[in-house]
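I have placed the structure first, in the form of structure tokens, so that the comments after it can refer back to it.
What follows is part of the complex, with its chains left where they were.
Order of writing sets the chain letters: A, B and C. Residues in each chain are counted from 1.
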Amino acid sequence: MMLARDINDWKNLILMNRFALKEIDTKLNILNEEFQFIHLHNPIEYIKSRVKTPESIIEKLKRKGYEPTIQNAKEYIYDIAGIRIICSFVSDIYLIYDLIQNQSDVKVIEVKDYIRNPKPNGYQSLHLIVEIPVFLSDRIEEAKVEIQIRTIAMDFWASLEHKIFYKFNKAVPGYITKQLKECADVITHLDNKMLFIKDELEQYK
Amino acid sequence: MMLARDINDWKNLILMNRFALKEIDTKLNILNEEFQFIHLHNPIEYIKSRVKTPESIIEKLKRKGYEPTIQNAKEYIYDIAGIRIICSFVSDIYLIYDLIQNQSDVKVIEVKDYIRNPKPNGYQSLHLIVEIPVFLSDRIEEAKVEIQIRTIAMDFWASLEHKIFYKFNKAVPGYITKQLKECADVITHLDNKMLFIKDELEQYK
Amino acid sequence: MMLARDINDWKNLILMNRFALKEIDTKLNILNEEFQFIHLHNPIEYIKSRVKTPESIIEKLKRKGYEPTIQNAKEYIYDIAGIRIICSFVSDIYLIYDLIQNQSDVKVIEVKDYIRNPKPNGYQSLHLIVEIPVFLSDRIEEAKVEIQIRTIAMDFWASLEHKIFYKFNKAVPGYITKQLKECADVITHLDNKMLFIKDELEQYK
């Protein structure tokens, strides 16, 4: 059983992470609209975000072998606040990465490029962990946010793979794994072809 | 030049069509949530809608050889109000079609299946023209709405094709047309594979 | 303890009521925009809505001396779905009432006028119970909705009174009750004065 005092601390942790998402969301919206204004192309199609529940943070801490404390959550769990950016084209993914890196108040502290190096099951996305200041009434807190950037097709694939993974409780039949991997390859092929057409198009500007 | 009286009539036409979109949007949201509740799957990913501007209605009337009057707009232009439904799977498209057909207050007056019969350029979507009652303060008006239903991949393709078409002012270079057609084929292949995996998945329920 | 089967039935009841709110909300928005278009004045400032939780429905059933069943909830609780319409002027309240009464698909089954007859504590609002059809995939269900219509000032008063009532667990000190009653009188005075100015203004049209 949690004490009332503890419950409040966890609520506070969740709140700080919701604030971090608000800050990063505002920043990304401004960058997207500025880019659209200057270059007549919006690199971001849409943004989804979520904050992990205390239950899922505690479970992740235990899985990693840590005591389930607020302190450990802040130190070892980097994806309490998560934001997903969906783009039309693969080139937009790296463009957004550049825009984020150039922000003086954001610190990129980790990059995992699952597009150049897809996971064995076919998963593709660019993952960043960033730190961003949250302006509270009496202080500024640095908060970590996980940013996943992917194309529409990669996102569609990932959401189907996620459903399958949980349905089979992680023991997915081999022929479905194989089909999913094939779909991932088709998606890479499709994203490349669409990007090629877009690049051709821009030569005619 | 338009008279003030005419301007008001056109504004009124636009308003009626915005109301029709509100009605159909509410209906679709209810059907989607009801389906999600019963079958644990939401056939609709998201919905976009738009009303044509008076300028574009008048242009379309002229192109079709009609006088640009409100009366003709109501009689001959069926896509003043347009709604686009984006689904994850091809099977969802026909499911939504069924749900719409079964609504006692909606009349389907035209169906064009560009999925079973894609356009030569590769365009795929299911197009419906429906009639739906709009409840005003002193009467009920029947309004027409064009509904386009497509998968995420079909929608991505269509938006790129649209940009290209307008960029080249309808004279698209042959090799780009060819590339687009190939992309459309890849999308059909991908949508079929994803549907196959989903169908397999459902057998394990 | 509730059975899984029961939980599903309650979820279904809540869902139907959420759908009823969507339908009435769409209807009110259309009526408001139509009125704004014709008369250049929008009678509705904004709309808030809520669905009662199963817990609060069950509590209300018990308080009224009924078995806490879905069937009884449908039969005896008329405010499972509740919508609150906030207006600028008292005249708007009765205008909206007229608009609702004239809708052929809405049945007004109860009216309580706490404006002409305020509650002893000073509470003012017009309360309606209406029945509205909800279009489901395989049938049409009639659903009841409670509509509360009030001015901005009445709404402000009601929200303060509500906080006080719950804070003192219904045993509000006499001098606070008195102050609240006086505030209600000031609000009536203010709403009348503002309406007077608005009516004067309209004579100059």
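Definition applied: a residue touches a chain if its C-beta (ideal position, glycine included) is under 8 Å from a C-beta of that chain, and two chains touch if they have at least 3 such contacts.
Note that the structure is a prediction, hence the values are computed from the model and not measured.
Total copies of the shared sequence across the full complex, per this structure file: 4, with 3 shown.
Note that in this section only the chains that are shown with their structure count from here on.
One rotation lays the C-alpha atoms of chain A on chain B, and its angle is 180 degrees to the nearest 5. Measuring from the averaged C-alpha position of chain A to that of chain B gives a distance of 31 Å. Per-chain Cα centroids separate chain B from chain C by 36 Å. Across the complex, chain C is touched by residues 11-12, 15, 18-19, 22-23, 25-27, 29-31, 33-35, 37, 99, 102-105, 134-138, 140 of chain B. Contact residues of chain B toward chain A in the complex are 88, 152-153, 156-157, 159-160, 163-164, 167-168, 176, 179-180, 182-183, 186-187, 189-190, 193-194, 196-198, 200-201, 204.
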